[in-house]
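Sharing a structure with you now.
The complex is shown incomplete by one protein chain, all other protein chains being positioned as in the whole.
For subunit A:
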Amino acid sequence: MPMIEVQNLTKRYRERVAVDALNFSVAEGEILGFLGPNGAGKSTTMKILTGFLPPSEGTAKVAGFDVFEQPLEVKRRIGYLPETPPLYPEMTVAGYLKFVAELKRVPGRGLRAEVERVSGLTGLADVMGRVIQNLSKGYKQRVGIAQALLGSPPVLILDEPTEGLDPAQRAEVRGLIKGLAGKHTVILSTHILPEVTMTCEKVLIINQGRVVAYDQIRKLAKVHGGKAENVSLEEIFIKLTAA
């Protein structure tokens, strides 16, 4: 059974169709790269998967639970980093992570250890006592990632996790996400295409709410590359989303 299963998912805002009959599934332990130009419907799809927005039509299932019918079961299994990291600027990093761990019902005894584990993974150990509003953009983004990892949820939905990071930090986060494969099922949206080639086996490209490509990266290269041997994902992306 796939970990994430999306069938005929549609989201309409009045007249405008943001997501149009999306179908895809992600197997357990897989990392799916989720691509598309700005405004293609990536964030909307992710918001529906996490139960923040209801779909207009179609269904989405996480670990066999429908996101609309059994939202609590789904939310218990998802770590979510929204487009804008959901941070309280007045809180310290330690206070914030403790609060999120409590929200996710991490048991009281393991709470400190869990916060320490996650802050170690994301390289936050040195800034734990600092107030979030004084952190650099890169650190804020990392706090956002740390928050998603708390409680070690089986599914991670990361909306542009490397946004605002410098190249070195980006490489770190990439390494971190690669390390999650196998244990976690990950959906990763990003604008930085080489990132996808490095971290994901499979990609889903959407444009104007519709799927334009959904396959393994190698196969995509074969199909759309034509005669050229080493066609990059970037070229495929531009070709597919130009229409």
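Here, a residue touches a chain if its C-beta (ideal position, glycine included) is under 8 Å from a C-beta of that chain, and two chains touch if they have at least 3 such contacts; residues count from 1.
Simple rule for what comes next: contacts and distances are computed from a predicted model.
Candidate names were "Ribose import ATP-binding protein RbsA", "ABC transporter permease", "M56 family metallopeptidase" or "Branched-chain amino acid transport protein", and the UniProt protein name of the unshown chain is "ABC transporter permease". The hidden chain makes contact, of the residues A:Ile4, A:Leu53 or A:Leu165, with A:Leu53.
Contact with the chain that does not appear here is found for just one residue of A:Pro2, A:Pro71, A:Gly123 or A:Pro154, A:Pro71.
Among A:Glu57, A:Glu90, A:Asp126 or A:Glu234, only A:Glu90 touches the chain left out of the display. Seen across the whole complex, the unshown chain contacts subunit A at 47, 50-54, 68, 71-72, 75-76, 78, 80, 82-84, 86-91, 95, 99-100, 102-105, 147.
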